[in-house]
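To start, the structure itself, in structure tokens.
Of the protein chains in this complex, all but one are displayed in their positions.
Going in written order, the chains are labelled A and B, and every chain counts its residues from 1.
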Amino acid sequence: MFTTLLSGDFPRSRVLAVVLVAILAGLVLAPFVFPGTRSLNVAAKVAVFVLLVASYDLLLGYTGIVSFAHTMFFGIGGYGVGIAMAKLGAGWGNLALGSALALALSAALATAIGLLSLRVRAIFFAMITLAVASFFQILASQLSGFTGGEDGITYKLPELLLPGTKLVETPFLGVELSGRLANYYLVVFAALACFLALLRVVNSPFGRVLLSIRENEFRSEALGYRTVTYRTAANCIGALGATLAGVLYAIWLRYTGPDTTLSFNIMIDILLMVVIGGMGTLYGAAVGATIFVIAQNYLQDLMALASAAAKGVPLLPGLLHPDRWLLWLGVLFIVCVYYFPTGIVGRLREK
Amino acid sequence: MAEALLALAGVNTHIGQYHILQGVDFEVPRAGLTMLLGRNGAGKTTTLRTVMGLWQASAGAIRYDGAEITRRTTPERARLGIAYVPENMGIFAGLTVRENLLLAARSGPPDDRRLEWIFRLFPAMQRFWHAHAGNLSGGQKQMLAIARAIVEPRRLLLVDEPTKGLAPSIIANMIDAFRELKRTETTLLVVEQNFHFARSVGDTVAVMDCGRIVHAGRMADLAADDALQQQLLGLSLQAHQ
Partner (left out) sequence: MSHGSALPAQRFDWLPLALIPAIALAALPFIPSLPTWVTLTVAGLAMGMMIFMMAAGLTLVFGLMDIMNFAHGVFISVGAYAATSVLLAMKASMQADSLAANLAAIVPAVLAAMALAGFLGWFFERVVIRPVYGDHLKQILVTMGGLIVVEQLIHVVWGPDIIPLPRPATITGSFIVGGAAIERYRVLAVLVGLAVFAAMWLILNRTRLGLLIRAGVENREMVESLGYRIRTLFVGVFIAGSALAGLGGVMWALYQESVNAQIGMQMMVVLFIVLIIGGLGSVGGCFVGALLVGLMANYTGYLAPKLALGSNILLMVLVLLWRPRGLFPVGRG
């Protein structure tokens, strides 16, 4: 059964297996083990970002193309849900409609961008996606009638998913079984299902063609693979994964805005996660996203302590200021690209 | 006999995962023209590029004018007097003929006598002095590539397939030009597929196959021995005649 679920792609490292099981167990048990609001938010964000980063790794790690439009697709998913909920009303049908339209738009855009720029070269694609993504960001902030502009949109969800809803009168293991919990598990299991589906994609013959294109484009072309078609297809699948992640995040937050979806900072976060976790393996995305989201939420506390301790030393308190956490992750990122191109997971698998 | 100008001993070159040169040994005597022949994929171009330093030898030694140059960079080798005309000619299409030649003259603009000599060899260079090199015909580009390599006197000239894709009348011009070049101090090492051309201008010859030298000797001997040609070069070369 595991072979089917994991598509035959096993962790191949005892430590990695333990880490992955721990992540999964943490996500599933979070409401009961870490019941606070903040920790549940962190857990849901981990689940969403695992999917988001895994879909990005399909591009970066498996296909060898750098896209800066991943947050755009993430945002399309978010706004799809948000606009549908806010304008059409909080029904399941509208939720499905919003998600479906978002997926269709993403697929169309990803195909267009792919066909326009993937035949040229990696750098070109990176530049074009950056331009298109920033255009989208501006579009979202300008069309404030639809998107709520910079403020974003808050909306209601179907009754079942709202925190006020009580599913069962009596608490279970001391935790109230509310709509919030239903929402959480919807997000976690949907993300897990998508992750397994992506695992299936990369371990299919299609995934192997992508790898061979990444290794040697010229040779693959000679073998008769239409590299542009394959890359565009990968770009499409990656975009759909990001859109689904956006849909889930919008469901969890009941809010969609530029800062939670389209912002370039999130694009940078994704890059950091995928590289630190390990490019070219979806488990790397899972590990990277988990570490990063936890660091994002808790590293700052640690740095505040360190910064206070370093008071009096010139420059050091500034470098250790909690807002400078990205500085250190950036350094780690560069070090990873140079010395550990396969990231944490690659290191674990070598052992 | 004086020491050879260029000597390769056990030279190996890898390109990516491919092992192209697998122990190349041969010498290029001073003055005169050495032909490097062989089938497609035998490693001729790789040999020239390894001598120029555009690819690094992974093992073996390259000696030039009595000193080892195996680890020298390409510009250093160029400044020792080695010039290179690649198979694709490597002319700068966006620069004029004049600018192409000016760039190759490292110690300042070439003097009139040298230029006149080049113009005699390749009259088209004078005619299209201010034309962009990209607009020249294939033969003219080849002439420019060679002219650029000899705009200043060089010790060793490496030329990769100078007759590739040229019309027979232009090949005849090339033969004349190479004969003129041989009258100078320059030593030439020329990769060629065209046996007619090779026979017309070569003094010594080395034949490569599968990344090794399989024959070395005088050009005249090889030209006179049909059986040996057949054995070393196969039919492919005959077709070029």
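In the analysis below, a contact is a pair of C-beta atoms (placed from the backbone, for glycine too) under 8 Å apart; a residue touches a chain by one contact, two chains touch by 3 or more.
Since we're looking at a predicted model, the values are computed, not measured.
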Touched by the hidden chain, restricted to displayed chains: A, B
Out of B:D25, B:D65 or B:E99, the sole contact with the unshown chain comes from B:E99
Full-complex touch with the removed chain, picking from A:T111, A:S134 or A:N297, is A:S134
Which residue from A:L6, A:V28 or A:A122 sits in contact with the chain not drawn here? A:A122
What does the interface between chain B and the hidden chain look like in terms of residue numbers? 52, 54, 73-75, 78-79, 83-84, 86, 90-95, 99, 102-104, 106, 124, 128, 131-132, 135-140, 148, 170
Residues of chain A (touch criterion as defined above) contacting the omitted chain: 60, 64, 66, 116, 120-124, 126-128, 130-132, 134-135, 138-139, 142, 264, 268, 271-272, 275, 315, 318-319, 321, 323-324, 326-327, 329-331, 333-334, 337-338, 341
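Please note the rule applied: only the chains that are shown with their structure count from here on.
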Whole-angstrom distance, CA centroid of chain A to CA centroid of chain B, is 56
